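The excerpt is restricted to a subset of chains, each kept in its original location.
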Amino acid sequence: MVTPPEIAAEESQPSAPTYTLGPKADCRDAFSQTLVELAGSDPRVCAVVNDSVSSTKLKGFMGKYPERFVNVGIAEQNMVGVGTGLANGGMLPFVCGASCFLTARAMEQVKVDLGYTRSNVKLCGMSSGMAYGQLGPTHHSIEDIAWTRVIPNLTVIVPADAAETEAAMRFAHATDGPMFLRISRVPVPSILPKGHVFEPGKAVLLREGHDVTLMANGVLVSRALEAANALAAMGIEARVLNMSSIKPFDEPAVLAAARGTRGIVTAEEGLRAGGLGGIVAEILATKARNAPPLRILGLPDVFAPTGTAEFLLEHFGLTAKGIVDASVELVGSKLPAR
Amino acid sequence: MQSEVPVTTQRQSPGGVSANANSLFDGREGDPAILKHLANRIRMTAMSMTNHAHLGHTGGDLSASDVLAVLYGGVLQLDPQQPNWPQRDRFLLSKGHCAAALYTALAMRGFFETALLRTFMDPLSKLNGHPDRNKLPGVEANTGPLGHGLPIAVGCAIAAKMRGETWRTFVLTGDGELQEGSNWEAAMSAQQYKLDNLIVIVDRNRLQQGDFTENTIRMEPLADKWRTFGFAVTEIDGHNTATLREVLSGAPLEVGKPTCIIANTIKGKGVSFAENQPAWHHGVPTEEQLRKAAEELEAEPVW
């Protein structure tokens, strides 16, 4: 677990939130700015897209480095294959497209050309989860984490905000091997400080607490922090962990939560099955003694109805309130009964 | 599967019920000028829906409207009262992002109330941003990811052959969409199974999401591509309702071969500020722009 210096000292005592929520931003901006910066200092960095110049926000990159920008057209299998060849040829490709198409349409290329081959290719799954809202289930990627995390050798990262998106991009650039970064378009409040460094396999402790542990990633992290505030007002101290590193995963953080808190709630923008909640369940069931109860927040086994991303998050209870309710259900309210 | 049921022009029509009950397509669709007006009503409605939802795919709606008007205005053998009538012609909108135009055509044909169009992309609406056959009668396939329609259409056409039935399957694809390899897989199987009951219409508007097709991935010589994949091909003006009606009614072009109709179109057709503008792929019209469009199209929304 990464303990930010500011709160390391007070780790063991429940405390007021150290991370406050800043202004909202679209993580795609941090993504594309960082990519331009990386390309500036490393001539191997290049981008591959599938007719998705604007939805990946790569117009700036394309303008600045046209000779390192490849648009393969509407062809996701080819996109991942081309990325693999670029890596073979000594380049460092960031392959960017809507997460729904990138993962589903090119699943075998991701498995074989990336995972099995261990190609140094970075997949950037844009507008992931239910960010495409009303465009519907064909455009949602509610299974991408369950799918990608079972591909051996693939690192899987779900950044929580703009700063972490930048950190994850820098990590991806600096570290050899295939990776999948899941980048939302739902604007999220800033949480982590500018200059934050991504550490693989480490949960980021955002708030200490000993009643319940909230584990979230991506869009749900700020909601978990809001939930923790609300819970504190009810006398429940929540530990909040940002589980951006899906693979590798911080097993000790789960076991510590199992020992140190009376319940665990996970929250993610995807199916309840097989994702972040599934990983935590696997660890608890196989490694923890007398584990406290777990609640997994996410989509039940359905495709989403019509609605904006915000509406759908609400619809499926993926809100601060949903996290509060689940927490109270697990560990009970400490407020005196009225 | 090598059974060969000849496709005749004598096709069954839906038993009993009038095919056009509740339909805005009222029997005068033989007249190309009336079809043109109906196409413009599709355009105007689709734009109003996009304006309503603040989201949508205006350019491709507008380029496809004449094809949709001609198909739903008479070419397709359908019964809105029995949307699952087994012997209906199938129409698949492979370029599912143009759902607004499809929904309008379905409503005009009487599959559901035109008032429903006002719920486009509303919370819990049946009118999702891309078509969902489990929510709306008349929708044949859940499309949205490009390159799914043609493989499904091939399956429909094989089914008709297996069952010895004479209904036809039409599928409308984008031109950028043809960069998806799944289409060429499907094309190869269509020729192998001699699917002369399959008609592919390519909305050749020369634009895709970010740019012109030829600047992105060159598609020309597109007709020859289809020919080398075993299709009988013709290129027509995709905004000429008379030609469209003639060619679509008369398909297949050749017995024993699947048909490909390259419909040369203009993305944003009929609305001056949207025509041929890459940004209008998913541009959303303002109220002001809607008024301008209504003037130019000389049409009102059907809702």
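Per-chain residue numbering starts at 1, and chain names A and B are given in the order in which the chains are listed.
In this text, contacts are C-beta pairs under 8 Å (C-beta built on N, C-alpha and C of every residue); 3 or more make two chains touch, one makes a residue touch a chain.
Since the structure is predicted, the reported quantities are computational estimates derived from the model, not experimental observations.
In this entry, the protein chain formula for the full complex is A x2, B x2.
Everything below uses one rule, namely that only the chains that are shown with their structure count from here on.
Look at where the CA atoms of chain A average out and do the same for chain B: the two points lie 38 Å apart.
Contact residues on chain B toward chain A in their complex (touch as defined above): 53, 55, 96, 121-130, 132, 142-147, 176-177, 179-181, 208-211, 216-217.
Residues 51-55, 71-75, 77-78, 100-101, 104-105, 132-139, 305-308, 311 of chain A are the ones that touch chain B when the two sit in their complex.
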